[in-house]
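With one protein chain withheld, the remaining protein chains of the complex are depicted in position.
Letters A and B mark the chains in the order given here, with residues in each chain numbered from 1 onward.
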Amino acid sequence: MNLPIPLVVLITILCLAGIGLYCLLITRNLIKVVIALQLIVKGAVLAFILAGNMTGQLNLAQSMALTVIVADTIVAVVGLALAVQIRLKTGSLDIKSLSSLKR
Amino acid sequence: MTPILIALTIGIPWLGAIIVWLMGDRREDLTHWVSILFSIGAAITSVLLLPNASQETALTIPIGGDFGDFTFVADGLGIFLSVIAAVIGSLAVIFSKSYMKGEGSLGRYYAFVLFFIGAMVGLVLSSNLLLIFLFWEITALCSYALISFHNDDPKAVKGGIKALIITSIGGVGLMVGALIVYAYTGSYDINNFLANYSTIPGNILALLAFGFLIAAAAKSAQFPFQTWLPDAMEAPSPISALIHAATMVNAGVYLLARFYPAFKDVPYWSEAVMIVGALSALLAAVMALVSNDLKRVLAYSTVSQLGYMVYAIGTGSVYASQFHLFSHSIFKALLFLSAGAVIHSIGTRNMLEMGGVGKKHPLVKWVFIIGALALAGLPILNGFWSKELILESGLKNGPLWLYIVMVFVAGLTALYTIRCVWLVFFGEPRSDYHAHAIGWEMIAALLPLAGAALVSWLAAGRFSVLLGEKSLPFHAIEPLPYKEMMHEILSLPTLVVMAVITAAILLWVFRKKLEGLINGLKSIRWAAENSFGFEAINNAIVKVTQSTAEALRVTQTGILNWNVFGILASVILLLAILVLGA
Partner (left out) sequence: MVYVLIGVGILVCALLAILTRRLLLSAAWLALTSALVALMTYLLGAPHIAVIELSVGAGLVTVLFVFAINIAGEDITPLKSLIPKPLAVGSIVLAGGLALFLILRAAGVLNLTPLTNLESAILWEERYLDLLLQIVLIFSGVLGVIGLLANGKHTPDVEEQS
């Protein structure tokens, strides 16, 4: 086993994003949706760092990754607050209960 | 100084829009006053811009990336149109205070009006095509929202949606044009394009030229898209004045004028522009002649006069076209606002139910007559000078038969104008209406416009300098002092036009004796009342768009899983293209 490190990280990133996407496709639980988004974004952060490392622009990559983390945290906060509200309003966390806007 | 003024002229109305929207309907009087204040502020800053015309990029907002910067240039054309938008817009807002008294949703109304004014100013002052597209779409959105302002009236909603869809066609044309310009010159900057257009291959340039012509025709309600403008008449009258005189429809003519130097050598383009203009002018004038709805008559006359402007650009006289736009904005705002006063007072738009309004509102009668005479092109009002300039340019540079059509349309214009004035203000009342009083705000908005309609042509010389070489290096507009203009206009062709107009007026005076002739033209009348079939074409476009949208509803499941799947599928498609393509 003598894989190059970037390849290992790259596969990790892709699999992480894939797992997150799979969860987004399958789950019907709102809180799970937020968890899946978190997983995908963690993959994105790793990707930024890896790219920065490979091109030698690590500082730029770090500042970008920071922006992503901040945005992602806000998404988590607002998403969870929404989920809580929906649970209180409709009594369930099922995303199917959200399509009532459609005729 | 200039950058600050530009930012203020766009920013003040937009700030006002946000404030008015947040204020809502809680304090009606305050809402009126705040919007008047902001619109006047924008008008003042736009007028202050006038001495600062230059071709230099005044304001640059870097947005990073590959798309160039958002740039604003305060050149003559842009400043002139922004003054029109802001000043006439502010008069319409002042007028609204009386017209909209007691209406609901004032916050929404004024917010969109101010947003509209700011967007129009941005549209004409920007020199980045992407930004122009953005402002262009904002004006489309605002016009939709304002036409459908009475959103419980299905006719108003229908008119609004029609305006939105038809003008969106123009928006698509503009966007494609912008992308082509970017692809071939490497920048969205207009002046860069005007300087380097010869590097673009001929067929691409032709595509661009005709694409922009379609965009302009859709926006300015020209042939064959002319039917959305009359349907937009469901809007409150000040909005009609705003759309017709100050903002929306000027954008199309502006686009043609702005790009004229690049497109003038494209084969058949000038001819196409002239024919579009002449056809719009002719058809709309005939339709105006048979319509009985006061606002519709004015709407058709707008289409007709815009036809003159487009025709003027085709003949190569950007100056005459813009000068007519200047005159037209003044007298058309005057006409719409005084018509609004009449409608507000009487409560009907049908001219057959009016008659004798002049006795009740002598002041409105006189200002309306001033506007009508300017529209008809009678000396010495401003419409006369600008229309004669267009006709003269048409005689010199255009084919003779189109010139004859345009002179004939001038006669028709006089005919429908006098018919309209007569039906509304003279004779005996044809129904028992109640003439309500007219607020002082309406008078305050009407009087300056009437004065301007009388004297604005004196500014011709200044105007030609404003559009001159210093601010528009590619258009080659010669300075034209008004004495020279008078000398040029007071010549034989003008007498011919005057004779045609006089004949038209005589035709109206002796209409009783000409019954036979009028009956003979019944088929034309019938065709005109049915908009010569273009109503059907435009309705078909609207219907196809709407049914496509309805059919595509199925794709909107409203379920997150399927949406994510859609995203994933498009990602796969994109990656596959990349794998196969590169």
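FYI, a residue touches a chain if its C-beta (ideal position, glycine included) is under 8 Å from a C-beta of that chain, and two chains touch if they have at least 3 such contacts.
Just so it is clear, the structure is predicted and the values come from calculations on it, not from any experiment.
Where chain B meets the missing chain, the touching residues are 64, 559, 561-562, 565, 568-569, 571-572, 575-576, 578-579. In the full complex, the hidden chain is touched by chain A at residues 1, 3-12, 14-23, 25-29, 31-32, 34-36, 38-39, 42, 45-46, 49-50, 52-56, 58-67, 69-71, 73-74, 76-78, 80-85, 87-88, 92-94, 96.
One rule holds in what follows: only the chains that are shown with their structure count from here on.
Averaging C-alpha coordinates per chain places the centre of chain A 48 Å away from that of chain B.
Interface residues of chain A facing chain B in the complex, by the touch rule stated above, are 21, 24-28, 33, 95-96, 98-99, 101-103.
Interface residues of chain B facing chain A in the complex, by the touch rule stated above, are 553, 556-561, 564-565, 568.
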